[in-house]
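Below: one structure, written as structure tokens.
Moving on to chain A:
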Amino acid sequence: MTDEPVLSVRRLTKSFGPVRANNAVSFDVGAGELVCLFGENGAGKSTLSACLAGLYPPDGGDIRLGGAPVRFASAADAIRAGVALVHQHFVLVDDFTVLENIVMGHERGLFVRYQAARAKLEALCRRYDIAIRPEARVGDLTVGERQWVELLKALYHDARLLILDEPTATLDLRESRKLFRIIGELKAEGVGLILISHSLDEVMQSDRVVVLRQGAVVGERRTADTTPEELTRLMVGRDVARAERGIRHAGRPCLAVERLTVARPGAAPLLDEVSFTVAEGEIFGLAGVAGNGQKPLLEAIAGLLRPTSGRVLIDGEALDELSVHAIQQLGVGHIPDDRLVEGLVGEFSIAENIALGGHRDAFARGAFIDRAAMRAAARRAIVDYQIAAPSAATAVRTLSGGNAQRVVLARELAAARRVLLANQPTRGLDVGVIEYIHAQLLGKRAAGCAVILASSELKDLITLSDRIGVMFQGRLMGIVEAASASLEDIGLLMAGKSREAA
Partner candidate 1 sequence: MKTMLAGAVALACLSLLPGAASAAAPAKLGIGLILATGPEADWDATLLRDLDTVAKAAPHGLKITAKHVDGVEGEKAKDAMELMAKSGKYQIIWAHSSYSDQVKALKDKYPEVLFVVVGSGNEGLGGNVYFDYKRAHEPSYLLGVLAGRLTKTDTVGVVGQFPSEDVNDQINAFFEGARSVKADVKRKVAFIESWYDPAKAEQFTNAQIAAGADLIFQLAGSFETCEKASIKCFGNYVDQGARTPASVVASSLISWEPDLKWIIETWYDHAANAKPYDGNVKEHWFSMAEGGSGLSGYHAYDDKIPAEVKTEIKGLEGKIDSKELVIPVDLKVPVSD
Partner candidate 2 sequence: MIRIERRAATGWTDRLLAYVLAIAGGLAASALLMAVSGADVVEGFSALAEGAFGDTEAMRQSLIAAIPLAFTGLATVAAFRAGIWNIGQEGQAFAGAMAGYWMSLQLAGVPGAVAVPLVLLAAVAGGALLAMLAAWLRTRCAVNEIISTMMMNYVVVYLLSYLLAGGPWTEAGSTAYHQTPLIADSFHLPALGGVHLGAVLALAATAGLAVLIGRTPLGFELRGLGLNPTALRFKGVDVGRTVLAVMALSGGLAALAGASEVFGINFRLRAGVIDGLGYTGIIVGMIGALDPWGTLVTALLFGALANGALYMNVLSDIPSALVPAMQGILLLFVLGASVLVRYRLCFRPVGETA
């Protein structure tokens, strides 16, 4: 091994129009080193990794791999040079198998040598203990499994430098641990790794942290020499205060879920006899490993999923057969977990996204859309929710993740007069926005709303919730008082062990 770092970046600059996404960024990654890029949404982490992986040409600066200057014309160039990017947003073809997705774009000659490719893939799976069948169709995989496919794709091409862009966002705790075990093995093999993460727990597992703010490096620390508090201060440029949970206002029951079941032909039910109530002014946390029924539960309450049996009541009124729109009209807000797919129309303006759903009611005047009302509501939202956008006409797709989520919040919190359903509202967001969203959820609670919050961040659930229901394979395993719950209790329930058995 030479003394040259695997990757050396000097004064890398990249602009999009007037926006400087990366401004003279310099840092190194040594062999066997895990470097964390830490920063708020929009700080330039994703742009930087895209430049390194050949997706964008940098406007200026140097990139050296093992001491040799490189200039990638395409992602394929970068992969050939040994740089692999594991995407935050998956770039997989649903109708292809895992194997096809992995070899895609790298076929040599006329025929794909599937036998050899399969053997190599299976060896990788064994070596890193990843349970994915090469023949599985990607469209049939869970979100978590797809993340492993993305990782396998990178490993398959023998990367010297591996860039992981929020790899744990879609993984549960157990799988996240596995990922870090694999990262450890890769480090031992001398691979250089870059990790982009918002989770301080994960950040603290790296060797070195490079903190970015507004496109520039604002600090670099050896992880052993710093604290989460210091990193957070560096990132946001100020101290962060955690939102305080107010005293519980024990209201009367507002939302009742009774023996709710959503069956699927030929598969385990999505929801299996789920019953619970949420009172006014209560935050009911939903814990569970991703894919255990949290999403179907919220969607069934919102009317998006028709229950096979059982029912949902709001203030004693059954929602049977009511349309999604009618349920929203009752005062139910829903923050879906995939904001860009389920929550927002990217090409629509902020104003149009605010109006979405109300475009036939609150934002209609006669036969027409009330554009004035739409714009006024959007301008209010921009102020009230501190959305960083030039105007109400800005397309939502140009906003950072945090600002896009604020648009969803503005719309859904206004809709949630009685019930708020929030599925992973802080996923992939930076600390500043997370704090803000937590404060908003508590605000809704204080206003007497019944809130259901599903989250993969157990700490957040314990901090925010009054009670926590734990889901496993479509069943509600148990409900614990947040104030007295321990992580271990919840962890056991998440793993499918009821308290009696435990």
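Everything that follows uses one rule, which is that a contact is a pair of C-beta atoms (placed from the backbone, for glycine too) under 8 Å apart; a residue touches a chain by one contact, two chains touch by 3 or more; residues count from 1.
If you want to know what made the cut, all candidates are chains of the complex that A comes from, given by their letters.
It should be emphasised that the depicted structure is a prediction, and the values quoted were computed from it without experimental measurement.
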**Item:** Of the listed candidates 1 or 2, the one touching chain A in this complex
**Value:** 2
**Prompt:** Can you list the residues on chain A that touch candidate 2 in the complex?
**Reply:** 17, 57-60, 71, 73, 302-304, 323-328, 334, 336, 341-348, 352, 355-357, 359-360, 364, 367-369, 371
